[in-house]
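Here is the structure we will look at.
Here the complex is missing a single protein chain, while all its other protein chains stay put.
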Amino acid sequence: MSILITKDTTVIVQGITGREAVTMTREMMDYGTKVIGGVTPGRGGREIHGVPVCDSVEQLTNKTRVDASVISVPPAFTRDAALEAIEAGIKLLVIITENIPRYEVAQMVELANMRGAKIIGPNCLGVLSPGEAKVGNLGGRAEDAKKAFVPGSIGVMSRSGGMTTEICSTLTAAGMGQSTAVSIGGDAIIGSSYAELMPLFEADPDTKAIAIYSEPGGRMEADLARWVKENKSRLPVVAFMAGRFMDEMPGMRFGHAGTIVEGKADTTAEKIERLREAGIGVAERIEDIPKLVQQGLA
Amino acid sequence: MGLFIEIKVSPDAAKDPATVKKLSEVCPVGIFTAGGNGELEIVDANVDECTLCELCLGVGAAGSVQVLKLYDGNQPLERSR
Partner (left out) sequence: MRFYEYESKALLAKHGFPLPKGSKVAHTPAEAEAIAREIGGPLVLKSQVLSGGRMKAGGVLFTETPAEAKAAAETILKLEINGQTARGVLVESKQPIAQEFYLGVTWDGTAKKPVMILSDMGGIDIEEVAEQHPEHIAKRHFSTLMPFADHKAKELVASLGITGSDLNRLTRIVATLARVFQQYDLTLAEINPLGKLEDGSFVAVDGHVDLEAEAKGKHKKLLEELGIGEDETRQARPPTPFEIKGREINEVDHRGVAGNVTEFDGTLGLVIGAGGGSLTLFDAVRKHGGDPANYCEIGGNPSVSKVCNLTKLILSKPGVEKIAVMMNVVSNTRVDLVARGVIKGVIEAGHEPSEKIAIFRIPGSWERDGFKLLEKYGVEYCDRSVSMYEAAGRAVAKMKAA
């Protein structure tokens, strides 16, 4: 099984005629995702890879059930695209676009919460449930994605899109498949944090353990640690922490927009302490993740 | 000729303004352009940017454009789709 998406999830792409989106649409379809249409204002009536392009989301949701939308439009238009999808009743939004100001992200999230919708991203590569579907760029071409991601019981969450694939590829090489991999996004404010996705994995009978990739900046790791403790999670969690060198360089920006050390709580040292206190295993190297997962399962 | 890629275009195709126009339109990295007389000019600076997209292979008569991988025994690129 999986969380968020299955092979029956119907997906539209907002910004479908864009250069990157055209490729992404093809890759998703090749992987088996049910892409049923797309939106680019002014391009209604065309087709991309055999699916209709519409001028508005409503034109698609009026005709068919749409479970999810992938949003790949320029940053200045992303907020409106997201609000449009939520108001049209879509319950899962995957926002690929990066460089969106926080205030606008918060607005999308606030409306999503009011309407019972879930946002993954922004600044993410999306969601992939091996053998089911992928929504977004994660894993790239279908043949490449099948190399790195295989069905199994590990839930993966990562603040880095690229590292999502690296971790899954490492798990796959160790014989450990994944239930669902989520690239949650690299911004300071994102739609769904580790702690907010944990209940979904917790409720998925096929997920047996969790692996996460984390970085300096923000309180997301502390929130995860708190969630795991307070809910006495049945799932062993293993975390990899990148950017340890940044602890010595406060105020310098590296990596993603959300990755900056401003206060003590932003440092990797502090985060590792929080995670360990909650019984979460912290891997020194990516290749140590499978071993730690195994120990957690034992 | 680039360091990694060489583009060969048959003399007939290179002289045909329609083919040249088509080539300059399909190439995503701007390798082909039309000279003053409408004849083909290869933009040397862009040759190594070739993404092996195969779009130019479909222009003109079969075999009129060849993309050689200089890093792989000068093998010409073949159409895969």
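In this document, chain identifiers A and B correspond to the written order of the chains, with residue numbering beginning at 1 in each.
Methods note: contacts are C-beta pairs under 8 Å (C-beta built on N, C-alpha and C of every residue); 3 or more make two chains touch, one makes a residue touch a chain.
Keep in mind that what you see is a predicted model, and the values were worked out from it rather than measured.
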{"item": "Partners of the unshown chain among those that are drawn", "value": "A, B"}
{"item": "From A:242, A:278 or A:292, residue that would touch the chain that is not displayed", "value": "A:242"}
{"item": "From A:18, A:41 or A:75, residue that would touch the chain that is not displayed", "value": "A:75"}
{"item": "Identified contact with the non-displayed chain, of A:25, A:158, A:233 or A:267", "value": "A:158"}
{"item": "Residue of A:5, A:82, A:100 or A:157 touching the missing chain in the full complex", "value": "A:100"}
{"item": "Options A:35, A:138, A:228 or A:282, residue touching the unrepresented chain", "value": "A:138"}
{"item": "Touch residues of chain A, complete complex, unshown partner", "value": "20, 75, 99-103, 105-107, 109-111, 125, 137-141, 144-145, 148, 158-163, 165-166, 169-170, 173, 186, 188-189, 193, 213, 215, 218-220, 223, 240, 242-246, 249-257, 259, 263, 285-287"}
{"item": "Interface residues of chain B (partner: the chain not displayed)", "value": "3-4, 29, 45, 48-49, 51-52, 69, 71-72"}
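We take it that only the chains that are shown with their structure count from here on.
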{"item": "Chain A and chain B, separation of their C-alpha mean positions in angstrom", "value": "39"}
